[in-house]
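Below are the structure tokens for one structure; questions will follow.
Left out: one protein chain. Kept in place: all the others.
Up next, chain A:
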């Protein structure tokens, strides 16, 4: 085998050949997909060859922090127009991911239009994070009836409106952050419409409207609660025979594990107390917590943290595991 030097010598022509632009569209788009949208779009001014390449990027990532320096209505409108153009004019019928980050006042109809367009283009992953309030009013019902959606991540800071019809047959990952969760029925409707859900994460959600959160999700493998708000009076019914990972971080709730979680591989339970807020201590839920922990015993790896040593010693867990 010949041993080639690491660095080859340039031929005299190399100084004049544009090998980059000679690469096929697919390769150039793949290169651009490693760049933030702003930098990818800026390449459109390199030469006419590059002018419309951004239209073929597999993912549509719109992040308004990129335009932060020029916050005015005109720039935002251009930004939304660009997003729409990128979704509608593309040659490929699918979009892998649609990411939207809006930290300031984005035109609400524009968000709705962009989301609908992405769904129309058979998007597989939606990840939206918008400023307070905007999403609840503008999240189109089409989001809940997409047959192609696999991942749905929403951070909205408002009440979640679940439409009458929910049908997300391919959804595997659902992440809701900073929502006021709606009534029991709405939540039940949402989960029933996600027959193949495997990963559910509720982060910083407010449960004050939910009396019973019925998590009867047959195929669920991963469940996480992070800083649930006002959850102390909510009954959490967990009926998930295939659950492998459970992560709970926050105040104690009224847990109701319907069956033992036989498939559970790892559990990370961390209860926090807030005496100044007069929230119930773990000891007020002693029986409930004991029962809950007991049902987790089949787990291979358990991390348990109760935010008070005093409480910890008061609880008598009938098992010899150290934690």
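In the analysis below, contacts are C-beta pairs under 8 Å (C-beta built on N, C-alpha and C of every residue); 3 or more make two chains touch, one makes a residue touch a chain; residues count from 1.
Everything that follows uses one rule, which is that contacts and distances are computed from a predicted model.
Peer 1: The chain that is not shown, which UniProt protein name from "Gamma-secretase subunit PEN-2", "SKP1-like protein", "Ras-related protein Rab-4" or "Proteasome subunit beta" does it carry?
Peer 2: "SKP1-like protein"
Peer 1: Which positions on chain A touch the chain that was left off?
Peer 2: Spelled out for chain A, the touching residues are 1-4, 6-8, 10, 14-21, 23-24, 26-27, 30-35, 37-39, 41-51, 66-67, 69-70, 75, 78-79, 82.
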